[in-house]
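One protein chain omitted, others in place.
Here the chain labels run A, B and C in written order, and each chain numbers its own residues starting at 1.
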Amino acid sequence: MICATVDEAIEPIADGIMLAVPREVAGAPMEATRALIRRGVKRLHLVALPTSSLQADLLIGAGAVETLETSAVSLGEFGPAPRFTAAMRAGAIRMLEATCPALHAAFQAAEKGVPFMPLRGIIGSDILKCRPDWRVIDNPFAADDPIVLLPAIKPDVALIHAPLADRDGNVWIGRERELATMAHAAAKTVVTVERLVNGNLLANPVLAAGVLPGFYVETIAVAANGCWPLGVPDTYPADLEHLAEYARLAATEDGFAKYLDEHVHAKRAA
Amino acid sequence: MICATVDEAIEPIADGIMLAVPREVAGAPMEATRALIRRGVKRLHLVALPTSSLQADLLIGAGAVETLETSAVSLGEFGPAPRFTAAMRAGAIRMLEATCPALHAAFQAAEKGVPFMPLRGIIGSDILKCRPDWRVIDNPFAADDPIVLLPAIKPDVALIHAPLADRDGNVWIGRERELATMAHAAAKTVVTVERLVNGNLLANPVLAAGVLPGFYVETIAVAANGCWPLGVPDTYPADLEHLAEYARLAATEDGFAKYLDEHVHAKRAA
Amino acid sequence: MTTFRIEELLVDVVARLIGDARHVAVGNASPIPATAALLARAQGGGRPYVSLLQSRKHNFFTDGGRELFDCAGQGRIDVFFLSGGEIDGEGNINLVGIGDRDRPSVRFPGSFGSAHLYYVVPKVILFRTEHSRRTLVPRVGFVSAPGTSPDNLYRPGGPIALVTNRCVFGFDKTRRRFRLDSVHPGQTIDDVIENTGFDFDRGGIVPQTAPPSPGTLRTLRETVAPELAEVYPQFAAAVFGPTGRA
Partner (left out) sequence: MTTFRIEELLVDVVARLIGDARHVAVGNASPIPATAALLARAQGGGRPYVSLLQSRKHNFFTDGGRELFDCAGQGRIDVFFLSGGEIDGEGNINLVGIGDRDRPSVRFPGSFGSAHLYYVVPKVILFRTEHSRRTLVPRVGFVSAPGTSPDNLYRPGGPIALVTNRCVFGFDKTRRRFRLDSVHPGQTIDDVIENTGFDFDRGGIVPQTAPPSPGTLRTLRETVAPELAEVYPQFAAAVFGPTGRA
């Protein structure tokens, strides 16, 4: 379960699967993402819970994404996500529009082993027109009260990054609880961590409160600074200069190809 | 919000409200429960998520409970819960039968602000016959697939106990995540803690992972050893001798009255 | 031949019923199933994962009381144990009570998680040491959870066996009946018939329950007993001696 390399750890992420990744601020596994692009992963159904930034933009630009399911893709203060925007305008990817809490609820449905989850709102939004797979029913507990039902999202693989793991496969995720929900919902979970610790993380009650138990985890590899150029909460910040450079380069096809050559295909010196 | 006494902290728990309490192993607030009985609380709709032991038995024996909603009441290795059993056989309380995950799901429905939550199983159990408020619908996402819908449980007050709180009202609950779900679901949350700490629990990322944020909390009071004779996970064990004595005494009305006199009405010397 | 206690026999029987599994969960106040799960893990070289809900040390859940049920709903719990104040011949279990629902003559603690786990856990092992016409009845007074369900109902799980202090019943899902698989040493088929309130199937020859092997007893007494002492001190001392060793 503990792998020697990130390349080994990402083996469960086959072409054409549904891959779930976390939002950009919760620890986006960028080293593993670059490894997937180097390996040439294809036809992913990428679900970003509930949004994404560089990670989705890189995978889309690299041609790894067939279907994208998320609430938003943006580089935040660095502007629109250029490869996402270009792919959408070219009709190059299938987009499943969503809204953040709908994705959270759909993952919780899978977590609970139920086929759907209800959610307030949404009715009257054009998102519903893009989602024939979402249903509107009358709330059986009230009169004339329409409500949306969201089908469970059961990813083939959840790919996450965390600060710590132990050799029993327990992973310390801290406050980023949706990483646990992703692992509960997914058939398999692939994890990269900043470092491995000795002993069992569950043995310490204070640490245990932030632990994802090992029985949900398929593979783990150490990837120090593994979210670079994005950050890990309370661990290290995003590399703003690099993100600004990405936004500049990725604005054009050629610039993006140059970025891939420099920062993805040429394995970055740590 | 930080109260000088447990009596002050329990003021939001008025007669006739729906009161949610945690399972016996998650930190049952027994000092607050004894204070409620001393105050003579009446007509409670008591919801034990998802089960209870001494706490429910005491409240029932003291005549504080009109309706009980839970999956089981038992003293575990010390046998049946005598006051619960006697009250049931006498038809003295209204019992809403349940099963553990149905209660968890119904609290999660309130947590998410949705009117209901689906759950697998249950169909074919006589529990359904006791719960006209639970509905069976056809899963709209499949053909001929009946599934149960549980209405949200929104308690007026959730009463919980935890090891630590800070003066901003943040409460460290550790692994006992259902305590957070109870607080999210309830209109108000009353908390007793082993001790108050200086500083802000959210400032430390390791502690923060186990914290219930203060904006969910109505009142907090210090109750050292506040779950006695039950235990607090990873903090102190249950007082098995005392529980054995309770089981002996509570077997009869008179014995239970004697127990109340000795251990509830006469405030226990710490 | 090695001597052994009935508890050791039952532990060995249950461990064999567990078979190959990824994750076995055991509820509260179930020392024999807990011991069997730890034995299966010792014999499987660390597999299955064992969650003893009564223990902190052997409980790996960190998402609150709901996680066991969510985990089972995900199909990640392969084996669980249930019992009943009453169990009938169709595998229905009663954890609620007997008689008028509003004024029952007998009241049990309640259904716990049975009305969900019995449906979603592939291998549910029913365990009830007291084997009598009081506990094994023709028809339960209240169905906390049914032994079988109609074909259209989502039900990946259900009972595979009923283990008592007299025998092992297998459960035939299609016939919706128990089948007498083996009788424990010291018991006869007639004892079983006489003390069972429901009809059950049986073949021409019903074998005696195989005794635990010397190797199994050694693993049980030397490896499992000390682990068990942390969770069920009284039971471990009673069965394996004060040091947690026989």
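Here is the rule we go by: a contact is a pair of C-beta atoms (placed from the backbone, for glycine too) under 8 Å apart; a residue touches a chain by one contact, two chains touch by 3 or more.
Note that this is a predicted model, so its numbers are computed, not measured.
Every visible chain touched by the undisplayed chain in the complete complex is listed here: A, B.
Among B:65, B:164 or B:212, only B:212 touches the chain that is left out of the view. Looking at A:55, A:181 or A:219, the residue that reaches the missing chain in the full complex is A:181. Taking the complete complex into account, A:102 is the one of A:102, A:158, A:193 or A:208 that touches the chain left out. Counting over the whole complex, chain B has residues 110-114, 170, 180, 184-185, 202, 208-216 touching the chain that is not drawn. Where chain A meets the missing chain, the touching residues are 23, 26, 49-51, 70-74, 76-77, 80-81, 84-85, 88-91, 97-102, 104-105, 108, 119-127, 130, 144-147, 175-181, 233-234.
By our rule, only the chains that are shown with their structure count from here on.
Under the stated contact rule, the graph of chain-to-chain touches is complete, every pair of chains being in contact. Taking the mean of each chain's C-alpha atoms, the chain whose centre lies closest to the overall C-alpha mean is B.
Taking each chain's centre as the mean of its C-alpha atoms, chain A lies 40 Å from chain C.
Spacing of chain A relative to chain B, judged by their CA centroids, is 36 angstrom. Multi-chain contact residues of chain B (touching two or more other chains): 105, 108, 119-120, 145, 147, 175, 233-234. Within chain C, residues 61-63, 69-70, 73, 120 each touch two or more of the remaining chains.
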